[in-house]
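Quick notes on the structure that follows.
FYI, not all chains are in this one, though none of them got moved.
Think of it as A, B and C in the order they're written, each chain with its own count starting at 1.
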Amino acid sequence: MSQTNDTPAMLAINNLECSRGDRTLFRQLSYSINAGQCLHIVGANGSGKTTLLRSVAGLVYSPKGKIQWQGENIQSNPSYQSTMIYLGHSEGLKNELTSVENLEFYSCLDGHSDQSHVDGDLAQMGILECADLTANKLSFGQRRRLAFARLLHSKAKLWILDEPFTGIDDAGRALIETICVEHLDAQGMILLTNHRTLSQSRLAPSLAVLDLMDFQSSLDHS
Amino acid sequence: MNLINAFFSSIWGFLNRSFHRLGSPREFFKISNYATPIFGLLFTVLTGYGAYLGLFVAPADYQQGDSYRIIFVHVPSAWLSLFIYMVMATASAIGLIWRMKMAFVVAICSAPIGAAFTFLALVTGSLWGAPIWGTWWEWDARLTSELILLFVYWGIMAVYYAFDERQTAERAMALLAIVGVVIVPIIHYSVEWWSSLHQGATVFRDGGPAMPASMLTPLLLMALGFTFFYGYVLFLRARNMVLDQERKSRWVRELVKSSRATGEAQ
Amino acid sequence: MAQNTFYLFARREWQLLFRNTSALVQPLCFFIIIALMFPLSLPAENELLTRIGGGVIWVSAVLATLLGLESMFRSDYHDGALEQWLISPRSLPLAMLGKVFAHWSCTGLLLALFAPLLCMTFRIPPDQIWVLFLGLMLGTPSLSLIGAIGAALTVTLHRGGVLLAIIILPLFIPILIFGAGMVTQQAIGGSTASQLYALAAILVLALTLSPFAIAAALRTTIN
């Protein structure tokens, strides 16, 4: 893993080990990400990608290893939390609220005092026609798009995206890629998983790949 | 023999046809154009005459004086609260079995009216109970089961409004209405099954009504009048609902257009 | 295959219930706690408790059943299992009968078996305890069967639990009246036969009709 040691990395994972039940998923995982980088985590089903992302988001705590943001531990660190967004398989949308209301809530939660951008965001994600439908009526892909609309005006530096392209059609995929590229250009960071290679995508230039396999092989040695 | 057969089959045919005509929202709307004012008129005449007879002509009760006259509101509304439930349950069953839209409309439009009559029966009953029984509320079988009927009505309306897909809402409501029908015999027979404060069957009982004709006539007139009132309000509500449900259909759009045109002409 | 369907669904429900043994005794605990709340919140007089004990136990049984009903179909709805039942060739009413039976065996049956013990703490005389037990054995299956209709109707709704209570409690009330009435009758030395027959009639009705109503309700709400 090529790391330049002179500039302090924004996000540093140090010797992380994650276990679930009796099973150790990966061990001695170290990696750091700098501004403008996109890290693509690959691995077979059940290899621990989601667990890694959730650890970095602070949702799973593992006693072994360290995850640091600008030199500070991420656990209950508000300055980290306010600069990080995690989007996983469950989108955190309330079925009873409309698309607009859902997005407005997250916009408030992310600290925007003004919600006028919400309609524009929905339009940009191509779901303006569903603005007043409650979320349980949305199609699978429309839900995913709604969840991603939150990224459009976020001030977060670090995006953690678990399989962002599931259920999204080709147009949507291009859209999300564009949004990600813009974020990276603005010195943002992305951590994502995807089962297909991204080397053909627009993200390729700033892409780094981390294969969880590499940290499982060490399991056999020990 | 053939004649009788022909007679019955023509009646059956007529019923069948009118059933299907009523089943189509558009036909219903046409029929209701005539039926609504007729029901309204009948309601006014019958209730007006009944009220006149009841309040001014019928003699005062030798025990209760004039306070008994509340019977002319209490009994009809109590009867209607049960009658409307039966109509609602029947309509629900028809809707579920034959997938008929209008039946659901009738059922859901009946619910608030039925709830209102139940409420009226409860209020007039307790107003009447205050002087007669010396208490305006008692946890007795008839009174409590009538109160439960009110909750069943509310539950049915709550279920209807809880779903936002109309088809689902209608069918869910209909199912509940059918299940809830057990409450009706319980209310009706409660006075016999449990010893109750409330008096037993007075009008429809073996051996004829235990009531002088001077009281019975206005009572029955009022009951008939209330029934037409129910029909009147039902038609009004159902018309609104049908228009709303069919707002995208061609005949409603034409209707709107033509009524606009006449509005402009005037 | 028909008998199988009943057994298949009952077994699955039991598997789920026995998975965490604490879930198994929960309705029972709940029943006891509710019943115990009354002695705590009433003026302390022995004779009062003996008089109202039967009613309190019946109300607690109804509420305990109600609380268990809420979750009856909810998780099956959320994880898509319900859909699979709907489109399977198995008879849905029979499947639901199996499910309700398993459910009842871990709530109503347990409550009924335990109620006599509770009665003793309320110092209810043995003849009344016997009547109460009989009433619960006849009444709780109807509660589960009727309640399942409500659970099926409200399964897709947010905050369905409270709506469930509202549409179902009025239907429970006749059972409650007959069941508690039996105990009161016994206490004053009257005949309990009419209430007993009424409870049995309700049970027969519920057993034959409610599986179909549950199936119809599920087919209505899932789409």
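For this structure, a couple of remarks:
Operating definition for what follows: contacts are C-beta pairs under 8 Å (C-beta built on N, C-alpha and C of every residue); 3 or more make two chains touch, one makes a residue touch a chain.
None of these values were measured; they are calculated from a predicted model.
Chain composition of the whole assembly in this file works out to A x2, B x1, C x2.
Basically, only the chains that are shown with their structure count from here on.
Chain contacts in this assembly follow no simple pattern; the graph is neither a line, a ring, a star nor complete.
Of all chains displayed, C has the C-alpha centre closest to the centre of the whole protein C-alpha set. Distance from chain C peaks, on a Cα-centroid basis, for A. Separating the centre of chain A from that of chain B, both taken as means of CA atoms, is a distance of 59 Å. Once the centre of each chain is set as its mean CA position, chain A and chain C turn out to be 46 Å apart.
Annotation: 33 Å between the Cα-based centres of chain B and chain C. Multi-chain contact residues, meaning those touching two or more other chains, do not occur anywhere in chain C. Taken in their complex, chain C has these residues touching chain B: 146, 149, 153-154, 156-157, 163, 166-167, 169-171, 173-174, 177, 181, 194, 213, 216-217, 220-221, 223.
Listed in rising order, the residues of chain B touching chain C in the complex are 96, 141, 144, 148, 151-152, 154-156, 158-159, 162-163, 165, 167-168, 171-172, 175-176, 178-180, 182-183, 186, 193-194.
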